[in-house]
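Here the complex is missing one protein chain, while the rest keep their positions.
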Amino acid sequence: MKPVYIVGAGMTKFGRSEWSLIKLASVASLAALRHANLGDVPVDSVVVANMGAARVNRQTALGSALVDQLALYPAMAEAVENGPASGASAFKVGCQAIASGMASAVLVTGVERMRVVNGLEGTDFVASLSQPEVEYIYGVTLPSLAGMFARLFMDRFGVERKHLAMIAIKNHENGTKNPYAHIQQTVTMEGILTAPEAAVNNPPIAEPLHLFDCCPVSDGAASLVLVSEEVAAKLAGPKVRVAGIGQATDTHAVHEREDPTDLKAVRIASERAFSMAGATPRDVDVAELHDAFTILEIAESEAAGFFDRGGAHLAIERGETRLDGALPINPSGGLKAKGHPVGATGVAQLVELAWQLRGEAGERQVKGAKTAYACNFGGFGNNVVATVLRREET
Amino acid sequence: MARISELEASLRPPAMDMPLYPPKAITLASGEQMVVRQVERDEVPILLEAIYPLLWVERDFYDIVAARLFGELLAYKRYRVKDEYVLVGLIDGVLAGMVNGRLVDEKTGMSYHTLTIRRGLRVGSHLFAAKMEYHIEHCGQEEVLIVAESPIGFRRWMIEYPLEKRFEVQHELGGVPSWVLPRDTYYGAKPRLVSGRRPVAEELLRGAERIVLPREETVVRQVAGDKEETE
Partner (left out) sequence: MSDTVYGAKCTSCGTVNYPMRAVCRSCRNETFEPIEICGEGKVLTYTDVYALAIDYETRYLRLAIVELDDGIRATGQLLDDDPKLGKRVKTTLGVVRDRGDAPILGLQFIPI
């Protein structure tokens, strides 16, 4: 496989947008292309990540639509759908094009514009990723799967609501340092957990998960420019190498998982990514995890190998995952504060990490970051893509 | 009180003895303190100024709520509505939201509107609950008639309290079929939905004496989404 480099990264502000789906995608794409400064190197391929356009925006064939908006014909193009892991899957497809020699420069853009429908429609749409005959018909929604997972996980490992609150507080704080984050609001332990008013401030969503354990619904787009070694050599700027990608699947219905507290697909995907990268979790300086629900930040960090089983919440208590800690997790604010335009998320995680490795993360900069890890969690953990990025000295 | 002419007096509805809403303080998710208190007629102009920019924000029915609220606030100020009250939520004195309604008679309340300016902190939920608290606990009423302009927002309250159908009664807001919150249901929901501390600490109360206008650009941006989005 030929080496792959990230040379451009851009995104729109996540939140509520008046822009159309394709305009969001175009804005992020142009930001990444400007960042890459490809000169006369043509873009060979465009890969769009998106989950809901056909249903929620009544639009299909997004790859072709984006090529047209950016006047990139006759480049190759398609859209990739892998639920909430669409972003990292599209990234994987883009990397494969370069690794195989089929393309030299690829634009990967993830986009979602969900807020055109109301919350009920949005919830139902996301619930469509559940198993139709044995989950969906029962009123299962993604939060309900997270709630059931959380209860069992917390019971087994002694995780308490205060640990979940610490994650929400940390990610909200990081979000205020990220001008692209949806939520620009800090929260306190008193306000979301300990004060009597917390019952109204932070109502249950899927017990034991509450409002501030769940990410918001957001519109937005994020984009990366990937190139071959030959093209990268011609460009100025730091070199971010795609060191490893791993993907793994698990049973569709959550009740069929071997151990319902074990995120097996995260574990296997991470092992594959680290193996390809010739790295271990200990080498990682900064990570972006998929905290659609705060409990997932805990569970994924263990399954990926950063902490022992049952050890993550203790590390959180010690402050290890804060921006100034030993292993900053979700410097961008995570899905919780940065937001979660479903198709864009996997790409946005890598945009943040690319900025981190290039020293361009502003107030959120993790000093000396050289190796980064991202986990994009599809379905409810039945399709996971993990990525390891490494800064290369020129 | 100034002497008013007989004609003016005939244009004013008779007024019931309405108790003053005792102010309370609420800790929000951000850790900030919101003071909920009743307003006086001379504070109406500043409320009008705050909601004026929302008259043209179509999103989430803000335009019609702002427009109707504008009229209701003016009517309250100029004594043209019977037994209306207005409660506001203030964070560091800055207007975060407002609710209003009126007392139809001793037994029945008529909820008018809830307008949230500072979003993301459940201000609307807190203020709506405060409104119900006022009708039932402080005015001693049996039930409150409720409707809403926004179906999705309303559905949440409808299910959460829960509200009952009283469709044979036309609500004053456009004659639409009313829902009702009966006294018993209010008390059942109270532990879950009504919160706040009394009395309000003196310094906090003093900080809430004067209503401060939120910045217009903040108000519109928060409720309508970013107009000029950053790239």
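Details
The chains carry the letters A and B, assigned in the order they are written, with residues numbered from 1 in each.
Keep in mind that, in the parts below, a contact is a pair of C-beta atoms (placed from the backbone, for glycine too) under 8 Å apart; a residue touches a chain by one contact, two chains touch by 3 or more.
The model shown is predicted, which means the values in this text are computed figures rather than measured ones.
Across the entire complex, contacts from the unshown chain go to A, B. Of the candidate positions A:18, A:160 or A:207, contact with the unshown chain belongs to A:207. Residue A:256 is the one among A:18, A:160, A:230 or A:256 that touches the chain missing from this view. Within the full complex, the residue among A:44, A:81, A:112 or A:135 touching the omitted chain is A:135. Here the missing chain is touched by one residue of B:63, B:137 or B:160, and it is B:160. The chain that is not drawn here is touched, among residues A:68, A:124 or A:173, by A:124. Chain B residues in contact with the hidden partner, per the touch definition given at the top, are 159-160, 162.
Listed here are the chain A residues that touch the chain not shown: 119-121, 123-124, 127, 131, 133-135, 137-141, 143-144, 147-152, 155, 203-209, 214, 251-256, 260.
Operating definition for what follows: only the chains that are shown with their structure count from here on.
Note on chain placement: the centre of chain A and the centre of chain B lie 39 Å apart, centres being C-alpha means.
Note for the complex: chain A touches chain B at residues 10, 12-13, 15-19, 27, 30-31, 118-120, 179-180, 183, 185-188, 190-192, 195-203, 212. By the touch rule above, chain B contacts chain A in their complex via residues 26-32, 120-122, 125-126, 129, 152, 155, 191-197, 225-227, 229-231.
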